[in-house]
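The complex is shown incomplete by one protein chain, all other protein chains being positioned as in the whole.
The first chain written gets the first letter, and so on, giving A, B and C; residue counts start at 1 in each chain.
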Amino acid sequence: MKTLAQTSVRPTSSLNLLSQHEIDGVTNANDDTFQLFRRCALAVLNTGNDCDDYSTFKAALDAFEIHIVPEPRGIRLDITNAPASAFVNNRMIRGIEEHLFSALRDIVYTHHKMSMGGRFDFDSGPGITDAVFRISRNAGVVKPNTSPKLVVCWGGHAVSRIEYEYAKSVGFELGLRGLNIATGCGTGAMKGPMKGAVIGHGKQQIRDGRYVGISEPGIIASESPNPTVNELVILPDIEKRLEAFVRLSHGIIVFPGGAGTAEEVLYLLGILMQPGNTTLPFPLIFAAPQESADYFRGLDAFICHTLGEAARQHYEIIVGSPEQVANSMYKGIESVTRHRRKHQQSYAFNWELMIPMDFQQPFKPTHKNMAGLKLNRSQSAHALAADLRRAFSAIVAGNVKADGIAEVKKHGPFQLSGDAEIAASIDNLLRGFVDQGRMKLNGQYTPCYEVVQADTST
Amino acid sequence: MKTLAQTSVRPTSSLNLLSQHEIDGVTNANDDTFQLFRRCALAVLNTGNDCDDYSTFKAALDAFEIHIVPEPRGIRLDITNAPASAFVNNRMIRGIEEHLFSALRDIVYTHHKMSMGGRFDFDSGPGITDAVFRISRNAGVVKPNTSPKLVVCWGGHAVSRIEYEYAKSVGFELGLRGLNIATGCGTGAMKGPMKGAVIGHGKQQIRDGRYVGISEPGIIASESPNPTVNELVILPDIEKRLEAFVRLSHGIIVFPGGAGTAEEVLYLLGILMQPGNTTLPFPLIFAAPQESADYFRGLDAFICHTLGEAARQHYEIIVGSPEQVANSMYKGIESVTRHRRKHQQSYAFNWELMIPMDFQQPFKPTHKNMAGLKLNRSQSAHALAADLRRAFSAIVAGNVKADGIAEVKKHGPFQLSGDAEIAASIDNLLRGFVDQGRMKLNGQYTPCYEVVQADTST
Amino acid sequence: MKTLAQTSVRPTSSLNLLSQHEIDGVTNANDDTFQLFRRCALAVLNTGNDCDDYSTFKAALDAFEIHIVPEPRGIRLDITNAPASAFVNNRMIRGIEEHLFSALRDIVYTHHKMSMGGRFDFDSGPGITDAVFRISRNAGVVKPNTSPKLVVCWGGHAVSRIEYEYAKSVGFELGLRGLNIATGCGTGAMKGPMKGAVIGHGKQQIRDGRYVGISEPGIIASESPNPTVNELVILPDIEKRLEAFVRLSHGIIVFPGGAGTAEEVLYLLGILMQPGNTTLPFPLIFAAPQESADYFRGLDAFICHTLGEAARQHYEIIVGSPEQVANSMYKGIESVTRHRRKHQQSYAFNWELMIPMDFQQPFKPTHKNMAGLKLNRSQSAHALAADLRRAFSAIVAGNVKADGIAEVKKHGPFQLSGDAEIAASIDNLLRGFVDQGRMKLNGQYTPCYEVVQADTST
Partner (left out) sequence: MKTLAQTSVRPTSSLNLLSQHEIDGVTNANDDTFQLFRRCALAVLNTGNDCDDYSTFKAALDAFEIHIVPEPRGIRLDITNAPASAFVNNRMIRGIEEHLFSALRDIVYTHHKMSMGGRFDFDSGPGITDAVFRISRNAGVVKPNTSPKLVVCWGGHAVSRIEYEYAKSVGFELGLRGLNIATGCGTGAMKGPMKGAVIGHGKQQIRDGRYVGISEPGIIASESPNPTVNELVILPDIEKRLEAFVRLSHGIIVFPGGAGTAEEVLYLLGILMQPGNTTLPFPLIFAAPQESADYFRGLDAFICHTLGEAARQHYEIIVGSPEQVANSMYKGIESVTRHRRKHQQSYAFNWELMIPMDFQQPFKPTHKNMAGLKLNRSQSAHALAADLRRAFSAIVAGNVKADGIAEVKKHGPFQLSGDAEIAASIDNLLRGFVDQGRMKLNGQYTPCYEVVQADTST
């Protein structure tokens, strides 16, 4: 990778002044917090370089240096061996520069609150929600005085050209309607809608369009924020990131993806099916081009079969017609606006939605945890959704994540305890993904799990 | 064409308040000025619809009504049967709305100055230049207090996907370098660079990127401004439009096109080769993707053969590498900046360039005028360039424009009086365009001209 | 007067780019237009220095030099021997700098339109109105998209401390209500309301308050615009300036002044009493502190006696209570807004008001012209108002203006032909002004006019 020996940047707007205390909290070079920042900084600078290969990233990281230097008007970052792709004519691309300072801001803020005992209360549901809100607010991502118009787009980051162009067209139509975009800030279905929206906003002469990236330290290296992102927030972990998506957005569009996308859908349905949430308006659209209609056909069948017909009331499937997707989302958001106005609920943050603790707390994909899941209909649909999400989370890990693969290698396939029908459904869905080329595979697909029929009489 | 029965729009910013006098000058419905505005208004609204077919446009025009209504805070336009494509959810796309009022502004201004005897002096060179400046200034397209960074892009409007994507990539790289784009505001090579620049500016967090459209009433119907255009100016005729391109820009990139593009290149070279202009820095790049390298190879050979080796110092040919195109233009503009600073010349308008009257005044493609051209080397290269431009202008007309075709039908092919070599060069070039599919043809290509060997001894 | 040997300034925003033509039109140093600009420029720079003494100004003018220098980003002014009071730490006060370029802008514009035969039509009423509109629009003083809120304040420029503080308090209350101020831009009753409004706007956190100065070349030297003025327009003569006041404002407050103020009041009443204008809402308030109640008592009696009771419906007299003045004006402007909205009349410029030609054309104070006035009740009230205005205009001239004094010295007092009662009224009013110390006198007051009883039977 081509790098730039030496460069310096100064923040423009996204960074408030830091106290000496706060700078000290990050700058100790051996400190975890500093290393976290260094990793995120490189990830941000690495945009556009494919980094599925961690070893490449690791090599770059070893050579990469960054220093925080106090200055009269604020601070300066001195950087060694940054990827050349982050620069044009030896000047850092402004969008990337801002991400760098956003990363610093969020890490300083979160570190400051976490390091000093008890400031963030991660042991209670309201405490976690409060932290998600305050990190987002500090990042300027919670906006007062604007009407609802933030659409979250989910979907795969390695998608076909057709799917990419489709996501872009949907983004364009959303932009034409004045809607803004938030994504996980990688490529594919996350980049397409933003680029489309930029053009749509341009045609509407909207100069303050929002392209929000919501990330977390574990994922940012593999999904570097595209410089189009003009608001970036880094939450401390994946569960808080998911909660930020759900509470900041006024509607969600899901594009085709892989098992990870299925996991996100199960997370969201599990929440929307909670008693108390079911009557809250929450526009959710599954959208795919004609050529990819199979993806949602399979997912829809799976959902219906496992969570029941009732789940279907929470989403709409649209095949083709980006215009129809945008119109439907626009109408959905109008009903969100009416609801929040009527009930005096904030436009900027969805406080109303109840998110149970088991969706807020991380799930570790171990054999023991997997064995504890109850994949049967003896429990409520939303509880089953929670366990299904965990199962998919582990399957993703067992297939592609270093620690998950190691776990499976050592102890054999995960043992899923569930009834036969649900097991068959999972199998069907995943084999469909394999057929559609949505699973990253080396050679033959070998499932990393086995289903053990459980005694459902208990 | 789907239309909207009834709609009203109000100007936002691009229209100054009109005096009653000025409104009266346009609103008389039988008046030429009003009909001109009505035609331009429909053209602006018609964006995205292919209108090479004039009869479709004519039918739309018959049904189309527009009225200027004075209001307390400014004026209002009442519109009947506007193309539905100009609207999203029954609201006019903001970019289009602004074009509508830009058209009104320029027509009011030009009409006002022209209708009242002697205000614009179109009979002298400085008078024409003054008018071009003042119309542009009134349109807000001449910007004080900015450094040079406006790049004009020329090229065909019906180009291949590869050429379109290439132009877009060049625009993206220009945008990344903070450069702005001006074009003739149609599709193809005119739309591509703008869309690319929007994304490039987005990455640099540039919110005041300029996408300038420079048009004239005769061309606007077939080249509706793309809504991305955020500054539109309508000059009164094609020659003033060409002068506006040349004086407003700080550099020009030519993409592949047809005979029309060749004509523009000859116009520009004719000016740059004028004694007095030859030492002025004026970055001019011919840029094409690898697949279209032939276009400029042919054009370059033709130029060299007719105008001589000396012409080549005025342009650079780059094949592929959008990055290299942008870097070269960036450097060229740096030298323009240095030159203007040193000589206390305006950044905003190139007053220095001498444009001879025969480039400022329109050429009518008649047999008599064509017979009068001297296509031989007995005259200076820049004078030959002027006559070659006229020849190409007539050839374009004889091939595709209604009046030109009629003329040829009635009187037979134009008789070009020139020496044999130049005639062969013209023939070669045009046959090359035919082979590359760049000439709009019905059936076999039949040249609309014949070369008569002239007595070059005179 | 302390001066600065050498200094240069560049325009910030108020000056559009000039064409070479336009610069040439002003820069010829022997040209009337250039001398006009030079005089205005010194006047603008001279703010704060008392210049009732013309000889001081003349001496300063002789030493003062100014040059317009073209530059890459616009133009530059090189200045020699500017008054030191226009500078702080050797940098020109920004407000003054902007006035300098405003003066240049208006003189260039007006010169350009006038010098080229027929552009402004000063021979017809609508032509004059059109010119007033276009000069104001070019100066940015006609604002689109704002609701009515511009209050013109008239009154003496040499007033007592109490009257000054009162005018300031009124301005403060107007500012608190979000209203803006326009004046003739000198000191006294013209400066007070602006300074008050600045504080009022500050308390309302209004950052775009307007402080409009409306001047003309003949008066600007003696009434230099206060730097608080952030919009300055220079009309070509006094009548166009008065028309600009009346058409740009949404209401007028008159503070105590001298004979000149009486003249302005007669001008306005003459217009408001025109048939056709009488039903148009036009808030007009005569406001004085308790201590100066006499001024309007006398003026009111005079008006009632000469123009009749009907004149009284056009104004309201308020003594004391700045708050009441502001509230009354606020309500008056509300009815202006309602009226204009209902009748689709522009908020920005009062096109509706009919101003007869005899109010638009200048009156020369000669014995012949004075003898021709008909100061009797045989004519309509508004025609009488017009002649009374002329009489006061001449009396002001005969008392204080160089040419008027010379005229009287040479030919004896003006002969006013009027009926006895009206003559007595005039005498009464003026003697009252003398008693109140409102007439600039050297020694004993000797009237510069005599009343000749006319044959009113004609």
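FYI, a contact is a pair of C-beta atoms (placed from the backbone, for glycine too) under 8 Å apart; a residue touches a chain by one contact, two chains touch by 3 or more.
Worth saying up front: this structure is predicted, and the values here are computed from it rather than measured.
Judged over the whole assembly, touch between the missing chain and the shown ones holds for A, C. Of C:Leu176, C:Leu248 or C:Leu299, it is C:Leu176 that touches the chain left out of the display.
Set against the missing chain, the residues A:Phe57, A:Phe133, A:Tyr211 or A:Phe433 yield one that touches it, A:Phe133. Listed residues C:Asn327, C:Gln415 or C:Asn428: the one in touch with the omitted chain is C:Asn327.
What chain A contributes to its contact with the hidden chain is residues 11, 15-17, 19-21, 69-74, 116-119, 126, 130, 133-134, 137, 142, 144-147, 340-341, 344-349, 351. Residue-level contact of chain C with the missing chain is found at 88-89, 93-96, 98, 176-177, 195, 198-199, 202-208, 211, 226-228, 230, 327, 330.
Here is the rule we go by: only the chains that are shown with their structure count from here on.
Interface chain B/chain C: over half of the residue numbers present appear on both copies, so the contact uses mostly the same residues. Here the chain at the heart of the shown protein, by mean C-alpha position, is B.
Of all chains, A has its CA centroid at the greatest distance from the CA centroid of chain C. Centres computed as Cα averages put chain A at a distance of 46 Å from chain B.
Each chain gets one centre point, the mean of its Cα atoms, and the points for chain A and chain C are 65 Å apart. The set of chain A residues that touch two or more partner chains is empty.
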